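The other protein chains are all here in position, but one chain of the complex has been omitted.
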Amino acid sequence: MEEEVQEIERTPRSPAELMTIVEALVFVADEPVNSRVLADVLDEDRGAIEAAMEELAKEYEAREGGLQIRSIAGGWQIATRTELHEEVRKFLKTRPSAKLSLASLETLAVIAYKQPVTVPEILEIRGVQSATSIKTLLDKRLIVAKGRKEAVGRPMMYGTSKDFLIQFGLRDLTELPSIEDFEDLVS
Amino acid sequence: MEEEVQEIERTPRSPAELMTIVEALVFVADEPVNSRVLADVLDEDRGAIEAAMEELAKEYEAREGGLQIRSIAGGWQIATRTELHEEVRKFLKTRPSAKLSLASLETLAVIAYKQPVTVPEILEIRGVQSATSIKTLLDKRLIVAKGRKEAVGRPMMYGTSKDFLIQFGLRDLTELPSIEDFEDLVS
Partner (left out) sequence: MIHLCDPFEINYKFTITNYEFKKVQETSEQYNFDFHRETAEIVRDGSEELKIKIGEFAGPLDLLLFLIKQEQANIFDIPIAKITQTYLEYIQMMKKLDIAVAADFLVMAATLIEIKSKMLLPRDPKAIGEDEEFDDPRQELVDRLMEYEKFKSAAGMLYERSTIEQAIFTRGPIESDENNAEVDASVFDLLTVFQKIAARHVDEIKMEIEREEISLADMIKSLKARIFEFGEINLLEFFEEMRSKRELVTAFVAVLEIVRTETVRLLQKTTFGDIVLKKV
């Protein structure tokens, strides 16, 4: 009975209530959740959702518990705190996963900064064939095909994926430092 | 090196520290965790673990957030609060459905590369009935009917839709990677 009444003339949710709800939803989601999705489901203002998430993140921060709220790949996510990695790894009996090779990392860097970019363009910058690396990056879902270039042979173009953002802890591509920033290091 | 030293003369964990760690471990676990398992992994007294978990459960209770610590099937678990089940269910139902099952993906691949194609032809190629997948793909608007084939029974032909192009980031069908694109990478 009570629920029905609530459904018909729902009293506006208080900020505290909203925090409670978004915490539950971000928890059940199996990947970072965009505040727009949350706003749609809850029929709330996107700004209110963002505010609730920010507040929740602050609360987690202040609590200094085992978990943190992260803004990643355009969404929100609950994850363990970095400092606890040793215990977590011991518990899960996992070892740090194999890292990308130097060649694959370089290829990924070129794709991240030059996307959409073709295989010949990557060769131009790296000075070496990158097919193996591109295959690896596709297999690991770090890059995706981004259509074909209107050039001779219509080569495939590549760009980074959402998984790239997640695996490298980026909110979006603009969070990458500018490639020109690396110039200072060169000389 | 550092790890080894830490391993040998680890300073005893404070109750607060322990709460932080067990929270992270229960969070990452794939099923309710027994305090004995936690005690073993952390090389702690089982009583200390039980106390930390009880304390954590109380804290969650007092916080009145979106999550709760539950003791279930002889172990501990983090779950959403029961009162929020309606919002949670609604959220889970409306999750953006850009995802496809493997069967649907196979059917979509056949349709994408062989279009326009009929249901019997898809059966011929996949070797299994694809009716459910075709329904899913139609529901997700990834495929559309493309008229009937001039053959016995005049079966319906299917092809990919405009939404398919959008979802897979293609400008037109010629942008679909070809077998040759792939061979370039594996050679």
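Think of it as A and B in the order they're written, each chain with its own count starting at 1.
What we mean here is this: a contact is a pair of C-beta atoms (placed from the backbone, for glycine too) under 8 Å apart; a residue touches a chain by one contact, two chains touch by 3 or more.
Predicted, not measured: the structure shown is a model, and the values here were computed from it.
> One chain isn't shown here. Among B:G47, B:G74, B:G147 or B:G169, which residue touches it?
Final answer for the missing-chain contact: B:G169.
> Tell me which of B:L56, B:L84 or B:L108 is the one touching the absent chain.
That would be B:L108, which touches the missing chain.
> Could you tell me which of B:V22, B:L56 or B:I78 touches the chain that is not displayed?
Counting the whole complex, the residue in contact with the absent chain is B:I78.
> Please output the residues of chain B touching the missing chain, sorted low to high.
Considering the whole complex, chain B reaches the absent chain at 24, 27-31, 78-79, 88, 92, 95, 98-102, 105-106, 108-110, 112-113, 123-127, 168-170, 175-179, 181-182.
> Could you list which residues of chain A touch the chain missing from the display?
So the residues of chain A touching the missing chain come out as 27-28, 30, 70, 77-83, 85, 88, 92, 96-106, 108-110, 112-113, 125-129, 132-133, 136, 138, 141, 144-145, 161, 167-170, 177, 179-180, 182-183, 185-187.
Just so it is clear, only the chains that are shown with their structure count from here on.
> Provide the residue numbers of chain B that touch chain A in the complex, in ascending order.
Contacts found on chain B: 3, 19-25, 27-29, 38, 41-42, 64-67, 78, 80-81, 84, 86-88, 90-92, 94-96, 169-171, 174-175, 177, 181, 184-187.
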